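A single protein chain has been omitted; all remaining protein chains appear in their positions.
Presenting chain A:
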């Protein structure tokens, strides 16, 4: 460090810090940390940077927001609400929007950043899922991610309720409906949460503490843990030339990756600022103050709660009475079941997959989605399930915009929510196999060169050339999906230990279906001996040269 060229003030300060913090060694080790490069690896950073913007804009908003449900008469500058009685929370939100310099921009950026925070988490989680980047040793980090997503939904719910306008009141009312429908504890929880009969006078200040202190605190801690684990375990990389399970190919953190990450923060900030400036979000002044008796058409939650709204709208009005207690299934099922399926499914998937494949080895090279067709199909199935519920959460807007009957959107949705995932599974599976075949064709036949040759007997063929080295390495990064060895019964017809009970049999069956190589890269094309040559000019290949 202390070469003659370093100016004394810098050398002095750095050795001072180095002696006390050991920072030099730490930096030397970590600044050269290599990060693999792929655009989809940046998607999680959308959430990270949105969170930073949320903290900054949120802090600004707390300077002016009054989390109180005390009644005041509005005397601010928005004329259509003049002299209207409202809560202090709503009045201060209006004050932020109309009378605080830059307040509306901050409010809008905060809200857009919140939407991008959750959306960024979702696309990031999908990337991790579809490339199998959650596999050992990253299962714990995956669980942290699921926890982050759940907390983000809670954070969004509490934030949505704070301005105390008519829309947030509608959301609060549904929250109360769900809480009170819980068997046995519902009434207790509701009275505890709202401090008495709905809406009470406490819920805004309680949500405020949760929204600005408790949940962001946990989010911050979990995000840090998420980042540290990622740093320690190193990032997964896409299959490619020279990329193995024991190395990381990419750019060092300093300077290349740092510049990219910094630029991406600026992009995120820019997009949020643009949206906050040019697209109006949650115009609370148009909704008016919350009154439990009023409700507006088109009352919707923010998009990440849309799937819950949709399941509530799809649900038939079932309820059962047991021993004098009413069990409102029409609220309980939509509130708990889809969320349970999705969140529990997300959390358990890495472990279920391990159980099915028997795979206990470490993976640092990501899988291309097509190369694990069952996983990809399960993922698309889940997306369809979620998507149908999400879409149906907006069925009134769909009905009014596209002029279709509201009832029919519900009937169709009730069928689609079950049939859609099934169809998505089958279609995705076939697409994955098709893409694997296309890969095999690239390896087996090469790629079209654009050179047309005429053969002596008059036939025209296109000359195929070996694929680009990088592409070939990327394609050849495929490994068969692991499966439990020796699931088959031995010669005496006795299955191996652990595969005997009904569960064991199921496991063996699932493992066989899930694992293994569906379409091998190098066979089925009858010219394995010609590898490395690939030029398809010889006779006898005419059928293939025409189709590929």
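Rule of thumb we're sticking to: contacts are C-beta pairs under 8 Å (C-beta built on N, C-alpha and C of every residue); 3 or more make two chains touch, one makes a residue touch a chain; residues count from 1.
Simple rule for what comes next: contacts and distances are computed from a predicted model.
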Legend entry - Complex member absent from the view - protein name from UniProt, among "Cytochrome bc1 complex cytochrome c subunit", "Phosphoribosylformylglycinamidine synthase subunit PurQ", "MbtH protein" or "ABC transporter ATP-binding protein": "Cytochrome bc1 complex cytochrome c subunit"
Legend entry - Which of A:14, A:40, A:205 or A:233 contacts the chain that the document leaves out: A:40
Legend entry - Contact with the hidden chain (one of A:70, A:283 or A:498): A:283
Legend entry - From A:154, A:249, A:329 or A:431, residue that would touch the chain that is not displayed: A:249
Legend entry - Touch criterion as defined above, residue of A:11, A:52, A:100 or A:123 at the omitted chain: A:123
Inset, instruction - Over the whole complex, note the residues of chain A touching the chain we left out. - result: 37-43, 46, 79-84, 97-98, 104, 108, 111-112, 115-116, 119-120, 123, 166-167, 241-242, 249-251, 256, 260, 263-264, 267-268, 271-272, 275-283, 286-288, 291, 293-303, 306, 394-397, 399-400, 403-407
